[in-house]
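The complex appears here minus one protein chain, its other protein chains still in place.
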Amino acid sequence: MSAVTYTFLGPEGTFTEAALMQVPGAADATRIPCTNVNTALDRVRAGEADAAMVPIENSVEGGVTATLDAIATGQELRIIREALVPITFVLVARPGVALSDIKRISTHGHAWAQCRLWVDEHLPNADYVPGSSTAAAAMGLLADDAPYEAAICAPLIAAEQPGLHVLAENIGDNPDAVTRFILVSRPGPLPERTGADKTTVVVPLPQDHPGALMDILDQFASRGVNLSRIESRPTGQYLGHYFFSIDADGHAADSRVADALAGLHRISPATRFLGSYARADRQPASAAPHTSDAAFASAHAWVDSLLKGS
Amino acid sequence: MSAVTYTFLGPEGTFTEAALMQVPGAADATRIPCTNVNTALDRVRAGEADAAMVPIENSVEGGVTATLDAIATGQELRIIREALVPITFVLVARPGVALSDIKRISTHGHAWAQCRLWVDEHLPNADYVPGSSTAAAAMGLLADDAPYEAAICAPLIAAEQPGLHVLAENIGDNPDAVTRFILVSRPGPLPERTGADKTTVVVPLPQDHPGALMDILDQFASRGVNLSRIESRPTGQYLGHYFFSIDADGHAADSRVADALAGLHRISPATRFLGSYARADRQPASAAPHTSDAAFASAHAWVDSLLKGS
Amino acid sequence: MSAVTYTFLGPEGTFTEAALMQVPGAADATRIPCTNVNTALDRVRAGEADAAMVPIENSVEGGVTATLDAIATGQELRIIREALVPITFVLVARPGVALSDIKRISTHGHAWAQCRLWVDEHLPNADYVPGSSTAAAAMGLLADDAPYEAAICAPLIAAEQPGLHVLAENIGDNPDAVTRFILVSRPGPLPERTGADKTTVVVPLPQDHPGALMDILDQFASRGVNLSRIESRPTGQYLGHYFFSIDADGHAADSRVADALAGLHRISPATRFLGSYARADRQPASAAPHTSDAAFASAHAWVDSLLKGS
Partner (left out) sequence: MSAVTYTFLGPEGTFTEAALMQVPGAADATRIPCTNVNTALDRVRAGEADAAMVPIENSVEGGVTATLDAIATGQELRIIREALVPITFVLVARPGVALSDIKRISTHGHAWAQCRLWVDEHLPNADYVPGSSTAAAAMGLLADDAPYEAAICAPLIAAEQPGLHVLAENIGDNPDAVTRFILVSRPGPLPERTGADKTTVVVPLPQDHPGALMDILDQFASRGVNLSRIESRPTGQYLGHYFFSIDADGHAADSRVADALAGLHRISPATRFLGSYARADRQPASAAPHTSDAAFASAHAWVDSLLKGS
């Protein structure tokens, strides 16, 4: 019996499962596909799973905004790991179907967007049939009354499914496409600081004025903390109300990151900490001397000594 | 025969057509529904239509990111008008179908997201069937083999279609929801300055460092130009590469806005100007004395006099 | 016998002694006039006096830069109090001397500068004889071979010296002139926080680039700490090398001030703390909610909880 249980954005055979398989021990763990990001995360929140693997950036499975929103609200969660998966697409159909037979193609909307150049060139008259995932679109072909003749999906699903025939490979517009996935658990001890870490926060814009975003960015800049991702998301409450999802270089155990977090909390008290974890690319962060742990410790010791009257 | 032709994100009966009907003369113009934002815009680019009405913010029809991306690339376009439409949803089915009969609901994904609370409370076991638009989902019910029993759509489509029955009204989670639409044309003379204007730009992040975004924001802040919207979008080229779509208060004919535009162009030469146009809410912009047209004129006259040696 | 000993920038009868007399108990204390600011401070450093009263801003006795430099270097000292004294000047001569007899006037250079308009109008042909202080210039008139016929000094000295005759009163160019003085002691427990406090620091510019000064100012601005004085002083080491002497609103025991001090120490480790003390004008500092002690405490508690894994 497996000691560890993972949920992931399913179905099986998507890029997300490929990301999960990068986690040591995942092959022996219980892996539960979920139909959407919210479900995958809610089962972790409920204690039914230890962690969930979901796409966070540039996904073809609908991950980006759904994930950003799902982890920004509700019961708190923590990102404990990230994974990168190269994205390639294949066009599949039932055996015997030729390119010239294809009038309708199904896939997830994001995958469709990423194969537009190939489709425009090779199947300019094909109609698009929305699918809930690339894998679902592919599996749908196996039904007798499938309302489309072809699907765009990950090579993984095509390879595992004998009823599907690959008509074209590498049909994505961008050969270097990669998707970033995150492994999310309930709050607990932070992953160890490795020196090549990333910290993710969600910061609601406290007021509707241009200075607010600059004040937020300044919390990082003034401590020499580099940002590798910043994305706005509407809160959905009313037009012009946003939160920002931010990845910063470094670990909350780094003094300059801790100090920036404290600054964010003061400016925007609803700031949500989503975790500190090792970078998938292992690139170490660089810090100016005046933002080192030693510089912070020295500064605080100095101020303490002043307050004690010495 | 109509002198003016508009395209809009269709089908007929969506919120987008309601927005188009706000344009003076639209009732008498030729109105062409398009299946997606790109098509609506491309027909304007091709000269087949004078302007296109598409959703830009908080849409239920998939407008937001699709529109942001579509106007940020390709042949240049100009926003010449904006429109606000309150968003309300109804649940429709064929006559005789009761709430208890509903096992599957179809609608656009964004509409689905905005009615989750109502659905979770009243139809917690209903499955979701993705639809390409709210109107398409509703019209699909008229087919004999519809793979769902109900649809979520705009009141407009329900009112016009006798084959549909409204089971519940105002089922959106947010009673104040509103969508913003833009009317987009080919480049030409800018709409007149009204004193309550908005300027939209697309600014690619020139380099991947935190200072870049602050430098961009500072172009506005240092001229006292307020921002009413700022959204990041991945360029799709590689992870961490973004452009920012920004709405700023004021008209390009305002000196402080013109000066900010020049600053943006220097920092990020691929900055794209998307137009200056009257605000739908008619709120006039306020400007500090040192950012008035007079202050800019005085400053430039002074510098000119210095350079002339007086 | 007096329990307390003060030094002050002498001689007796100057504005500085008037400032010292504002200190409760000063009338009964031992008051030692010193010929220059350095001596007054060095006797405090040596333990020969408890505190020194010296001019810091807009002085007529040569205080400004001499004091700024003297407290910025050498063994550390602390400002524990400030005093404001209105500045008025009189023209004095020996009895029997008329305005028309005056060909040469002596006074301190700063006093001379502050009475130029009156002198230019009433004694346009008078030559200036440099004096080491206003009081010394006045007392010099009592000598038989005084190389000048009149002196500009404080009303105090004229009133106390029967050998001097006042020829004109209120001859200063600016009727609202005031000089600020500081009472300086050895380091010790800080004066109590009153809610209307001032903190003085000396910050060497860490590098010779424009960003350095902005970084320093940002340490205050980003915590909402207002500055009431900022003055540059050359370090004297080489051209273009400065330190900044800064008065900030608030007390080092205020969290936002303590945090700003820590930031300064990181950026410019040789930053010197010169004390927190009550403002002479009793104006309370205002602080935005996100810079209150409570906001800082809340932010630090939050970060601590994150690091503990809760």
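First chain written, first letter: the chains are A, B and C, and each begins at residue 1.
By definition in this document, contacts are C-beta pairs under 8 Å (C-beta built on N, C-alpha and C of every residue); 3 or more make two chains touch, one makes a residue touch a chain.
Bear in mind the structure is a predicted one, so any value in this text is a computation, not a measurement.
Peer 1: Taking the complete complex into account, tell me which visible chains touch the one left out.
Peer 2: B, C
Peer 1: Looking beyond the chains shown, say which of C:142, C:159 or C:214 touches the absent one.
Peer 2: In the full complex, the listed residue that touches the missing chain is C:214.
Peer 1: Can you tell me which of C:5, C:132 or C:292 touches the chain that was removed from the display?
Peer 2: The one listed residue touching the chain not shown is C:132.
Peer 1: At which residues does subunit B meet the chain that is not included here?
Peer 2: Within subunit B, the residues touching the omitted chain are 187-190, 215, 218-219, 222, 252-253, 258, 261-263, 265-267, 269, 273, 290-291, 295-296, 298-300, 302-303, 306-307, 309-310.
Peer 1: Touching residues of subunit C against the unshown chain: what are they?
Peer 2: 57-58, 65, 114, 130-132, 174, 176, 178, 180, 208-211, 213-214, 217-218, 220-221, 225-232, 234, 236-240, 242
Keep this in mind: only the chains that are shown with their structure count from here on.
Peer 1: So, what's the distance in Å between the C-alpha centres of subunit B and subunit A?
Peer 2: Here the centre of subunit B sits 25 Å away from the centre of subunit A.
Peer 1: With centres defined as the mean C-alpha position, give me the subunit B-subunit C separation in Å.
Peer 2: 60
Peer 1: Which residues of subunit C are in contact with two or more other chains?
Peer 2: none
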